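For reference, the structure I am asking about is given below.
One chain of protein is taken out of this complex; the other chains stay put.
As written, the chains take the letters A, B and C, and residue 1 is the first residue of each chain.
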Amino acid sequence: MVDLSVKIGDVTLQNPIMPASGAFSWDYGDVIDLNRLGGLVAKTICREPRLGNPTPRMAETEAGIIQSIGLPGKGIDYFLENIVPEYNKWEPPLIVSVSADTAEDFAAMTRDLSVDGVDVIEVNISCPTKAPSGGNFAMHSEHTKEVMDGIRAATDKPVWAKLSPNAGDIVSIAVAAEEAGADALVLCNTFLSLKIRTDNFRPALGNKFGGLVSPALKPIVMRMVYQVAQECSIPVIGIGGVTKAEDVVEYMLAGASGVGIGYAGFRNPTALTTIIDDLDEWCDERGIKEISELIGAVRDDDIEWDPLVAASHGV
Amino acid sequence: MVDLSVKIGDVTLQNPIMPASGAFSWDYGDVIDLNRLGGLVAKTICREPRLGNPTPRMAETEAGIIQSIGLPGKGIDYFLENIVPEYNKWEPPLIVSVSADTAEDFAAMTRDLSVDGVDVIEVNISCPTKAPSGGNFAMHSEHTKEVMDGIRAATDKPVWAKLSPNAGDIVSIAVAAEEAGADALVLCNTFLSLKIRTDNFRPALGNKFGGLVSPALKPIVMRMVYQVAQECSIPVIGIGGVTKAEDVVEYMLAGASGVGIGYAGFRNPTALTTIIDDLDEWCDERGIKEISELIGAVRDDDIEWDPLVAASHGV
Amino acid sequence: MTDLTPEDKYSAKPIRIGEVDPHPDKPTGEFISIVVSNDYVNDEYLKMVVDVPDRALTAKAGQFYHLLCPTPDGAEVWMRRPMSIYRVDTGNKRLEFLYKKEGRGTQGMAMLEKGEEFNIVGPLGVGFWLEEGWKNIVVLGRGVGLATLAPLSQLAAEHNVGVTAILSARNPEVVMSRDLFEGLGANVIEVVDTDGSSDVDNVEKILEGLITDGKADAFFTCGSNRLLTLMKRLGKAHDIPGQVAMEQNMACGLGACYICMRTFEVDGEKTLRRVCRDGPCFNMQEAVGW
Partner (left out) sequence: MTDLTPEDKYSAKPIRIGEVDPHPDKPTGEFISIVVSNDYVNDEYLKMVVDVPDRALTAKAGQFYHLLCPTPDGAEVWMRRPMSIYRVDTGNKRLEFLYKKEGRGTQGMAMLEKGEEFNIVGPLGVGFWLEEGWKNIVVLGRGVGLATLAPLSQLAAEHNVGVTAILSARNPEVVMSRDLFEGLGANVIEVVDTDGSSDVDNVEKILEGLITDGKADAFFTCGSNRLLTLMKRLGKAHDIPGQVAMEQNMACGLGACYICMRTFEVDGEKTLRRVCRDGPCFNMQEAVGW
């Protein structure tokens, strides 16, 4: 028996597998047993009810989709009254995700969400289609610091900061979030993208821009997780392109303590629970007793840097 | 007959199709007729002979490859004496690509490369595995400005600045390059990435990090090309994920005046000339007489921004 | 190294025929169906028949399945494609889909051959419903909309409700589903473009006749904005309730992603609803045409 549990700060997850915000809801309980997941992650909520972006909100690309949903929802009051109880019917910890347009409202919303039934507050400071200072704070370390300071002061709940792959220097932003008191870092949100249809010369999405979601992006996020895990001491959660147990292992080797999964659950609603099963088996076959051993276990301390030596080692 | 020619500043290309630096050499003349290409783009050259990075230099990923070559080469003297004449056996303009570790050497090398037989100098200020101020200047607008100022002062040849998709604010960097006098902007180099093998827990590349090359990335670069073309008035060349004529059309609609092609030429050495043929046919079928009509022709001025109206339009 | 299979790339535990169902009580499942046949019914439309595990047979009229189509061009079809249940054949434990070959997904679907596996998720969404007191309903559809409406004839038959089905098509050859409707006792009226009988004016006359004859306790439609607009207008004028099945492109199909939004008007106020979970079958008077 493998111990799949991981600790993200003070929160213990029974396994490192979580859905990704916005790509999941309790509706998935129609297909799989949600009690098996490491955590339940709600769709990002905003203060006021929002319709979201114009349709089409999704289009297929070469290797995945671009999407632009626009954070639709019924607002925070409805969320607390109806959606939190819906998730609380299940056992895994509830991670709520929140977005706001100003640092003040971010803090206020975090405070308002700090209620029983909410275990973790994930702050989505990286909505790709928003301006750097209006919801996409994670594009700059100063904005990150500012918004995270307010958030930290507003709650005693664990706060996880979701960062943006569109930022140029992910490490400085991660460090800013850590210094402001984040309990964990979630890497990453989606890649700002554009698809233009060659049949009618129009953008494929109603919102013009959208976030690219594709298994192909995993190596980019893997690099970010690795870089951030080297510099920060709080846990990192890797999100991007996980479709199988080996992907979870790879993220953990790079330094992640857990993963989030979006696309794979669209393709196969049984993906998340299957990955948990496969992860268990993968560890078992290799005699790994505690999956947490894998965190940061990449073997990169004895790389052969002399090209003349390396290229004599064969294929 | 379609006129496929495009103007990049003062340089006229017979068609918008060029190879991408580092993914091409005159050796491709063993398979295709290089005289058909819009331009010939040489591998980035550095001042001194360099071995490059330790092997393995390439590994397959979910949807493409990561690679880290490390700019090997025989140095600028050998380049001028042997490689420029090799390319000059063919007719299309020669675009040489150059990299240096300091702004001073960048300027000096640009000067040294400003010889007969060289038509354009592409400055690779975006080598992904280098530090922001040591070859990867395009991570910051100030570094970009500084290095480009020196380069501009050093030559009268057309200078194309190759930018990095790893930068957070591509527009500010493009603007900096334009203000410093670049004649065109080349978007983009590769995405800094990491792959860790789950069989031996080691990085898949000898250099640990590498650049991701994948058709899947095209929507990200498309967004950058669009954003930059909106803000800058010098021509843009789109590079990333072009594998077919429609991809060229899409880049042009977004604002590009030409494209560079890497991966597709590895997969199919006949790709570049085939794309030229297909592009000709694509325009012909639609009655497009001059391909330059497509530049920036995306129809995005009458987007329906009201989600209630948009979502009543059907699928 | 053991041989690789597509299962090495994506993780899933779809339920297979004959296997123990780990979640027999859940409303929706990921299933491996086996293609029994997949043939053209005319130039553009195909009918696919698949063997399915038991739970997949719980699908109701108007519900849909979300289909993982194979690739026609080497690149993956990244998103599932929603497809209405055309027929649930509980006796043979089979499902049927009637579909039009359009883009990448349906072209991939058309490549599937007898004996091949086809991963399907469902049943999904809110189907059509029959209300107390409805004795006769009118079903009006065109093209692939008929695939969605066809199971209504079965539902109605089970509830002893009479059905008049008006099937609209370009020409008599492409009128589909006639057998399915007739087989379950529906009164079928064909209208076609070639003789002008499918004109809105003529269809309106037919509908008015049915209303006069007391054959129209409720209206059902799908697939044509022209026909929806007509039925909405007549329904409003004559106070006849109705339902319409709507379409929108989808990702999750389960209600989580908010990609599949369409506009509805409720008490004079416009709002967005999810086609996959709030529908695809909606109160016709609330649907906003396109």
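Just so it is clear, a residue touches a chain if its C-beta (ideal position, glycine included) is under 8 Å from a C-beta of that chain, and two chains touch if they have at least 3 such contacts.
Quantities reported herein were computed from a predicted structural model and do not represent experimental measurements.
Trainee: Relative to the complete complex, which of the depicted chains are touched by the chain excluded from display?
Mentor: Taken over the complete structure, the missing chain's partners among displayed chains are A, B, C.
Trainee: Which one touches the absent chain: B:90, B:201 or B:266?
Mentor: B:266
Trainee: Please identify which residue in C:104, C:142 or C:274 touches the non-displayed chain.
Mentor: C:104
Trainee: Tell me which residue among B:99, B:124, B:243 or B:312 touches the hidden chain in the full complex.
Mentor: Missing-chain contact among the listed residues: B:243.
Trainee: Over the whole complex, note the residues of chain A touching the chain we left out.
Mentor: Chain A touches the missing chain through residues 307-309, 311-315.
Trainee: I need the residue numbers on chain B that touch the omitted chain, in ascending order.
Mentor: On the chain B side, contact with the omitted chain comes from 22-25, 27-33, 43, 51-52, 55-58, 60-65, 67, 69, 72, 243-245, 264-271, 273-275, 277-278.
Trainee: For chain C, which residues touch the unseen chain?
Mentor: 1, 3-6, 8-10, 72-76, 102-104, 107
Going forward, only the chains that are shown with their structure count from here on.
Trainee: Which of line, ring, star, complete or other matches the graph of chains that touch?
Mentor: complete
Trainee: Compared with chain A, which chain's mean CA position is the farthest off?
Mentor: C
Trainee: Any idea how many Å lie between the Cα centroids of chain A and chain B?
Mentor: 31
Trainee: Need the CA-centroid distance for the pair chain A / chain C, whole Å please.
Mentor: 35
Trainee: Provide the C-alpha centroid distance between chain B and chain C, rounded to the nearest whole angstrom.
Mentor: The answer is 47 Å.
Trainee: Residues touching two or more other chains, restricted to chain A: which are they?
Mentor: 51-52, 55-56, 61-64
Trainee: Quick check: what residues of chain C touch more than one other chain, meaning two or more?
Mentor: 248-249, 261-262, 271-272
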